[in-house]
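A single protein chain has been omitted; all remaining protein chains appear in their positions.
We call the chains A and B, going by the order they appear; numbering starts again at 1 in every chain.
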Amino acid sequence: MGAIFNAQQIVNGLQVGSIYALIALGYTMVYGIVRLINFAHGDFYMLGAYAAYGAFFAFNALFVGKTGLMAFVVLIASMAAGGVIALLANRLAYKPLRYKPKLSSLITAIGVSMFLEYFLSALPAVGPSYRSFPDILPRVNINLGNAVISNYVIIDIVIAAVLMVGLTLLIKKTTLGKAMRAVSQDKDAARLMGIDIEKVIAFTFLIGGSFAGAAGLLAGMTYPRIVPYMGIQPGLKAFIAAVLGGIGNIPGAVLGAYIMGLAETFASAYNSLIGEGIAFAILIIVLLVRPRGLLGEKIADKI
Amino acid sequence: MKRLSLILVLILVAASIVTAQDIKVGGVGPVTGEAATFGVSTKNGIMLAAEEWNAKGGLFNNRKVRIIFEDDKGDPAEGATVYTKLIQQDNVVAIIGTVMSKVTLAGAPIAQAAGIPMISPTSTNERVTMVGDYIYRACFIDPFQGTVGANFAFRDLGARKAAALFDIGNDYTKGLAENFRAQFLRLGGQVVAFEGHPAGATDFKAQLTKILAGKPDVLYVSDYYNDVGLIAKQARELGFKGPMVGGDGWDSPDLVKIGGTAVENGFFTNHYAAADPRPIVQEFVKKYTAKFGAEPDALATLAYDAANIMFDAIKRAGSTKGSAIRDALKTTNLNVVSGQVTFDANRNPIKSAVIIEMKAGKQVYKTTVNP
Partner (left out) sequence: MKQLKLPKLLIFALIFYSAIQILYGTEILNGYILHIINQSLIYVILAVSLNLINGITGQFSLGHMGFAGVGAYVSGTISTLVFKINPSSPNGMLIFIFAIIVGGLAAAVVGFLIGFPSLRLKGDYLAIVTLGFGEIIRTVFNNIDYVGGPRGLLGIPKFSNFTTIIVAAFITLVVIRNLVESSHGRAMLAVRENELAAELVGVNTTRYKVMAFVIGAFFAGIAGGLFAHLLQMAHPTQFGFIKSVEVLIMIYAGGVGSITGSTIAAFALTFLSEGLRIGIRAIADATGLPIGGEWRMVVYSLLLIFIMLFKTEGLMGTKEAKLIRLKEVQ
């Protein structure tokens, strides 16, 4: 069992989990407020990675030697790409269907997702081939004795934690956050209270999309290979993490993401041939025990 | 409106008169979906070959070849539809395709039943050509590369303890790994770990940590270059310093771009060496790079070879009849990029393999292995 449950595997699991957490944060925010399974979220993540890639090669010559500045520029590029596209998707494909059956916007979300993937893949400038992602920050491996940890893992974990705290504060402490919570609970009542619902929702998409973009950048740096279809699996995992943690619950999404990462790692180490199956079985059991997610609250049914 | 449709009809009629003499050949590959990068290489290889034949005056009687290329999305159901379309709707005389064995296996019975000869550039599953006498392939079958890799690891690298990592959802990578394991054990070696990863994974550290706990001398990675680059990086990060061995899925300029220095001390079995002085190799690499802005990978090379084998057979048959082309394929003896190709009784190519070493970011020819 030494090769399965050891310090290195815990580090491995935390690394996988922190990427999931970064995507799940933006996901659960949008999800909590519009209750839309946003299939395109993984594609905002992919766009973030591509925008960072493009920005790196566009500005690389300008900032030779200034690693910190370069990192800042690519971060802005990735967040802007994810945020703007999310905003556009909301305006063009989700907003017109806001008061229609919620499943109609589910289908447009699938449509947006397919469009972004196939469009980038068909576009000659991007294309369907894998691209290697540049090392924006130098890669350093830190030896902890019985485990090796890369500086990227630490960066991922720290950023996920900072964003989680920041988002929680935004939602709990600011006026905008209050408006977001109001919209999430009851759209009609919120409107009657004078809240501009569409503005709040647009803002939510902007933040959620830019988080996805940043996650794309970090994933690109950690696993230096990007492709237009790279968002499908992580998008699905973020959805699962968000539901596992309790819909709309921000610390819950992060918790869900780390549980998924660790479950996948240990399951793969235990038996890699059926690892994915075991991870899903764990997920099902958790949900059967806690049908409203790990940190979700019990809401009384209304008639 | 009426006038517009009249013009359209006239254009269509004119187009059909002009192209009536062309020989229609179907091409199939996944140009969308997660295998799209392989499909695009395949399409490029086929198109380049067709262009060259047409520049030389066509296949026979000045009849040029016209490729009708369809996307199968890497999906067996879509593959069956596309094969049916090419045969029933477009009336192609032969098909070059497709990339993945599972899709080829959905298309092959349709081609066989219709008597349309086909050649798959890259479907390595043994069952593909067993579908019938119209089905050929241009690549090695699974057992060959795994066996060659094991022999090389045991004899040339002197490894006694090996581990293997492969994609559980991909029969090509699993087939290679299984055959590697069987041969390595037969030689008297020990296989300390035999691990899989799900398709589309980017993190392989759980498996690698487990593998490295068994302290293998050599790591056999039968994945494609995109995964190999990441696996190599993560294995080195976890402290693995030994050699890695793989199959022709490694052959791509992107291997070094993704894997960087981590793929050094890596070896793989391939169809040809890019530095091979034979003019056909040099000319292909030069033309392909000039046309598509990237060096060819194994898929592009095999697609180019498969197309050349098929066009050569049509030319020798001097006919567009399926049975005539099939008979011509049987007697193929052609010099292509991956060597001098003839077919055995099971319609698999008989050709030698080379072993390539990754050295200072370049592919270096190591040795040739005959089947």
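We adopt the following convention: contacts are C-beta pairs under 8 Å (C-beta built on N, C-alpha and C of every residue); 3 or more make two chains touch, one makes a residue touch a chain.
As the structure is a prediction and not an experimental result, all values here were calculated from the model.
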| item | value |
| --- | --- |
| Contacting the left-out chain in the complete assembly, out of A:Ile76, A:Leu273 or A:Leu295 | A:Leu273 |
| Option from A:Ile76, A:Ala93, A:Ile154 or A:Ile197 whose C-beta touches the chain left out | A:Ala93 |
| Absent-chain contact - pick from A:Gly26, A:Gly42 or A:Pro128 | A:Pro128 |
| Missing-partner contacts on chain A, residue numbers | 37, 39, 93, 96-97, 100-101, 103-108, 110-112, 114-115, 118-119, 121-122, 128, 232, 236, 239-240, 243-244, 247, 273-274, 276-277, 280-281, 283-284, 287-288, 291-293, 301-303 |
| Residues from chain B at the interface with the omitted partner, ascending | 11, 15, 31-32, 36, 40, 43, 69-71, 73-77, 80-81, 84-85, 87-89, 101-102, 105-106, 109, 125, 127, 168-171, 174-175, 199 |
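The definition used in the following text is that only the chains that are shown with their structure count from here on.
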| item | value |
| --- | --- |
| Distance from the mean Cα position of chain B to that of chain A, given in whole angstrom | 35 |
| Parts of chain B lying in touch with chain A, wherever the complex brings them together | 31-34, 36-37, 39-40, 168, 195-198, 200-203, 205-207, 209-210, 213-214, 226, 229-230, 233, 237-239, 254, 257-258, 294 |
| Chain A to chain B touching residues, read off their complex | 2-4, 6, 8-9, 12-13, 15-16, 118, 121-122, 127-132, 141, 148, 150, 219, 223-225, 227-230, 232-233, 264-266, 268-269, 272-273, 275-276 |
